[in-house]
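First, the structure itself, so that you have it in front of you.
Only a single protein chain was left out; the remaining protein chains are all shown in position.
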Amino acid sequence: MLSLTQAQTLLQRGEISSRELVSACLERIAALDGAIHAFLYLDADGALKQADEADRKRKTVAGEHMPLLGVPIAIKDVLTVEGMPCTCGSKILEGYIPPFTATVVKKLQDAGAILLGKTNTDEFAMGSSTENSAYGPTRNPWDLSRAPGGSSGGSAAAVAAGFVPAALGTDTGGSVRQPASFCGVTGLKPTYGRASRYGLVAYGSSLDVVGVFAHSAADAAVVFSVYNGRDPLDATTQDVPDANIVLETEASASLEGIRIGVPKEYFIAGVQSEVEEAVRAAIQKMAELGADVREVSLPHTEYALPVYYLIATAEASANLARFDGVRYGPRVSGETMWDVFYKTRGEKFGDEVRRRIMLGTYALSAGYYDAFYGQAQKVRTLIRRDFEQVFEQVDVVACPVAPTTAFPLGAHRNDPLAMYLEDIFTLPANLAGVPGLAFPVGFDAAGLPIGMQLMGRHFDEATLFRLAHRYQQATEWHLAKPTIDN
Amino acid sequence: MDYEAVIGLETHIQLNTESKIFCACKADSWNAEPNTNICPVCTGMPGVLPVLNRRVVEKGVLLAAAMHAEIQPVSYFDRKNYFYPDLPKGYQISQYDRPLAKGGYLDVPQADGSIRRVTIWKMHMEEDAGKTKNDPLTGTRLIDFNRCGVPLIEMVTGPDLRSADEAANYLIRLRQLLRWIGVSEADMEKGHLRCDANVSVRQKGETILNTKTEIKNVNSIEAVRTAITKEIERQIREYQSGGKVEAWTLEWDEDTQTLKKMRSKETEADYRYFREPDLLPVYLTDEWKVKILETLPELPLERRARFVQEYKLPEYDAELLTSERSLSDYFEATVRAYGGDPKRVSNWLMNDVLRMLNETGQTAAELALTPTYLADIIRFVDAGTVNANTGKSLLQKVNVSGKSPAEIIQAEGLAKVSDDDAIRAVVEQVLAESPKEVESYKNGKTGLMGWFVGQVMKKMQGKADAQKARALLEKHLN
Partner (left out) sequence: MPLTLQEVEHIAKLARLELTEEEKARYREQLSAILDYVAQLQRLDTSSIPPTASIFSGDSHLRPDEPRPALPREALLKNAPEHEQGQFKIPPVFE
């Protein structure tokens, strides 16, 4: 179970071949993924072919410029890869094979990465536990009776279980950071507009970001540095220089000069006490390493949930209108075209997706727009301003990722609102568009990982990485690995 | 009871950009096989995003300026949400409350000399949908997405038109303008210009607006004219018989030349417009706007007025010579090259050159008979170097060969023969060869003079100075 940087080093030194590395991953997946169900699609033959190709390229000039050459990566099944199935965890895309590859995935391929397969996800990225996947849930490698978090549960579990050293996920309301926390791995949600959404099946267009899971901040930085950047195919990507983050390997730099804000609205009743303790201990550690810590306030935090569930669902209700049984996916037959629409969508969309489509449709509908969607967009401005104001006083905000550690599968089955409340600490970053980095800071009494998140200014992933990397040089939480009962 | 019609027109104009509005597929696919002009973006595949074509904005700005509309420095796109099989995303990207331009008008001259000012209530950019084809034999419905994503400008007029003829005139002027400024081919039969008409009637003098009906599927200006005429008549009959007009949507059937009531929509559509999150606002900086408007030409009606004023042309000439831009530019270039009376140029253009253009199907800009060459020909005729008939034949010869008139006159020896002796010789020959006709003429059939002149011209291969020939003939015969 190699980390990304370990794999890179060994490959570069010729101590292992890519074929050996990929074979080892495939063996581990074959042994353990039956229990975990991280993967929806595995391209074993294709991966081995790519591995051989990578080994061939290793000695060439071209190969020297490919930072991910020969490294296997998994892709969340909401990102398109030409020729590989893309289900988005839904029956409505069963059998669909996209004719084009997402830009971020292409960039990984161009850097030499090997695409091992597609990982499980809540249907259309809507969920916080991966239980909304129409193909069965993914189980947390730390405790198979528990959820890995969601919606990128498959990618988080794949990294935690040692199936791949890194995996791509997406984060619309916390779908990278929360599973990272539940699975004890490091997960980055970049700034909105940092990375291309071309090829990402849209859920909340003004909120979606492609993120990455790995075993450390240093690893995540390598992958992020490859896939971020402006894309002519995505008009919302911003005109900023590509981020290329290199983190020093020696334990050196003090964190002096970095000001950490601790927002009081994130330390409230209802947060599991062990979670609060571990997060505060981590912040204390950072203070010991030189950072300046002070209390701050993000006063509109409590409104993030209602704002999110109006904006995201409204955008989703339009984004999912293209699934009508006409051009792709299965078609439920009917006498008239309208029958086909109603039946295909009614039968093939899962419960949570239909609920959110209806919520979003209602929020936009005549007579309700101003009170719901319109109002939500205005309150979003207030939430965004909270962050702008806070970043005049501090450089990063440190807080829990989720109120609890991984909950049991089925815990929120009958209560969608309770499930939504899992996201209260992650939603604000998506609404404000700021980057967030989650990483492990401890375990609870049940042995479940506890994560913390750092949020920063727009496009300042570098500071988040620097801080987390320094912390990981001084601690060992991120090195812990689950023992998986089969 | 005198009724008047109240008509508003909703037009969709297909812009003639190279590529579609939000993707790089070709904009024109009239001759393409179905679904061969598509990509993931315009077929709404999962994961795609729109990126705005800057030429669409530029052509939109030109049109807005030509329509005297207020161009907005910032405008936004919105999603218009509805389901239809040929609308792949389940929403159309359009503009709702902050479009590219606001207001505007088009002045439409009427036959009686008056001007109808037609106000514009809406003008915005949007994307086209695909096409559903209904096979009446099998009942199969097939969808082709070639047209999906083609850039459109939607333009809605106020209820300012008062007759079917006015509506037709508006479309004629609009078509002329669109071609003139180069933003659309505006060929209604090819769907470049689509029109729906809203029609109501009221008693003359009233200012209220009664219930209107909407006419769809009119695919030519004549169809618009006929359909509106029939609908006005129907509505008047309805009111006269004490009935009322319902807000129907009517479909024009070209084959039967009748209007059929379409299946009514159960409820008013709730489009749930919201700001398109995948596109950023369109910023039309002053710099960019100025650059675009540099290419805005003098508009047809302005030029028509100028031709009357500056060149002292009659209205009829000015109208014809400004019907199409390249013809109009050609006319002015010829006038400049000619340096003489513009009316002379106009006559030549409106008759022989226009005929030639119609026969060859070329535009004036495509003629090998350049303005300079035409001016040369007119001057040669003025100077008597060639006679009028030879002049006319030169038009064709120059256009086909591309050679200058001077070269051709030289090469083919077309110069008018004005030499009295040469002509006299032929005149004597003709008279000698036609004793019967001479006799008839002397007996009173003076109409034969034309025939004699013709004979002389024939013998001289048309090069004779016709007046001199006639004079000499008269001398000899009298």
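Lettered A and B in written order, each chain numbered from 1.
The rule we apply is simple: a residue touches a chain if its C-beta (ideal position, glycine included) is under 8 Å from a C-beta of that chain, and two chains touch if they have at least 3 such contacts.
Note that the coordinates shown come from a computational prediction; the quantities given were computed from them, not determined experimentally.
**Q** Check the options B:G8, B:P40 or B:P159 and report the residue that touches the missing chain.
**A** Of all options in B:G8, B:P40 or B:P159, contact with the hidden chain holds for B:P40.
**Q** Of A:G14, A:G136 or A:P232, which one is in contact with the hidden chain?
**A** The one listed residue touching the chain not shown is A:P232.
**Q** Of the listed residues B:K122, B:R162, B:R275 or B:R306, which contacts the missing chain in the full complex?
**A** Residue touching the absent chain, from the options given: B:R275.
**Q** By the contact definition given up top, give the residues of subunit B that touch the hidden chain.
**A** Contacting residues on subunit B, toward the hidden partner: 17-19, 24-27, 33-40, 43, 51-57, 76, 83-85, 132-133, 139-145, 263, 270, 272, 274-275, 277, 279-283.
**Q** Going by the touch rule given at the top, which residues of subunit A touch the chain that is not shown?
**A** Counting over the whole complex, subunit A touches the hidden chain at residues 95-97, 99-100, 192-193, 206, 232, 235-239, 303, 305-307, 309-310, 317, 321, 324-331, 333-343, 345-347, 349, 354-355, 357-359, 361-362, 365, 371-372, 374-382, 384, 416-417, 420, 432-433, 458.
Methods note: only the chains that are shown with their structure count from here on.
**Q** Using CA atom averages as chain centres, what separation in Å is found between subunit A and subunit B?
**A** 56
**Q** Provide the residue numbers of subunit B that touch subunit A in the complex, in ascending order.
**A** 40, 43-52, 79, 81, 83, 85, 88-91, 141, 143, 270, 272, 274, 277-280
**Q** Across the complex, what residues on subunit A touch subunit B?
**A** Listed in rising order, the residues of subunit A that touch subunit B are 79-80, 86, 88, 93, 96, 98-100, 102, 197-202, 205-206, 232-236, 314-315, 317-318, 320-324, 326-328, 337, 341, 361, 364-366, 369, 373.
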